[in-house]
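All protein chains but one are shown in place.
Our next item is chain A:
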């Protein structure tokens, strides 16, 4: 896990500071920099600094992770301590239709949302990258949905997509039939995706904006001197220059899309639409593992699956990125 984590950080934050060994010495040979590093007086001091942070992280991230893995091999329930049951939970998963529905929906969600979140924010960033009077206002306005809570955003769209809401009155006003956004099980998932994309546009736009600022102007000039039009330049100059950012955005948005909970919970309801058809994996975790009769062991097994797939996604994207760079 630790080599994976190291590469994960390095690739996800390209602007990361140089490692400490080079940083403080400022050109001095490494050995000297090492000797000049500050020592603390008391051996306990660093642990006083680190104590609160380590305690929280160990108690509420690392320990729960270990206990999730352990619980996934037990039949633990909310009120009853569990017994070791071996791989029974995982065997049950394989035969659980709801699990496959959840997995299908989480993967579908990713497939639907990620391409849009990789492309649309880039176009948006190009639109606001140019200095024009009032552009700062537009940038901030496009970021507003990011600031709002997902619950607020979800409820705003529940009302917009209502059978008698704004979107449908426009649709019927144009002479089309009402679109059952909030009752058809396939459309429910699409509506939730719409909310995720709408809320995420501004966030990824800002990431792209930073990347676009680093594209050398000379490249554009050279391309236009060679007679390349705007669309041509987009594909031959802009896209290659921001490719690593596109990979980053793709990685971030796929991990987030795969873990989707709130949007689907709010749009399709706590039970995940008609017959639970729109349940996602994280919704299944929440539904299975909480409440007084919650099946903690079984929910933990689903959690482990979510963890493995999430980590796998990250590694896959990073690896693809490294291969292209090489």
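We adopt the following convention: a residue touches a chain if its C-beta (ideal position, glycine included) is under 8 Å from a C-beta of that chain, and two chains touch if they have at least 3 such contacts; residues count from 1.
Here is the rule we go by: contacts and distances are computed from a predicted model.
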{"item": "Chain not displayed: protein name in its UniProt record (\"Peptide/nickel transport system ATP-binding protein\", \"3-phenylpropionate/cinnamic acid dioxygenase subunit beta\", \"Fumarate reductase subunit C\" or \"Carbohydrate ABC transporter permease\")", "value": "\"Carbohydrate ABC transporter permease\""}
{"item": "Sole contact to the chain not displayed, among A:85, A:98, A:127 or A:241", "value": "A:127"}
{"item": "Residue of A:113, A:187 or A:201 touching the missing chain in the full complex", "value": "A:201"}
{"item": "Touch residues of chain A, complete complex, unshown partner", "value": "1-2, 4-6, 8-9, 12-13, 15-17, 20, 23-26, 36-41, 43, 45-47, 49-50, 52-54, 56-65, 67-68, 71, 78, 124, 127-128, 130-133, 135, 138-145, 147-152, 155-160, 162, 164, 166, 169-170, 172-173, 198, 201-203, 206-207, 210, 217, 220-221, 224, 248, 252, 255-256, 259, 261-262, 266, 282, 285-286, 289-290, 294, 296, 299-300, 303-304, 306-307, 310-311, 314"}
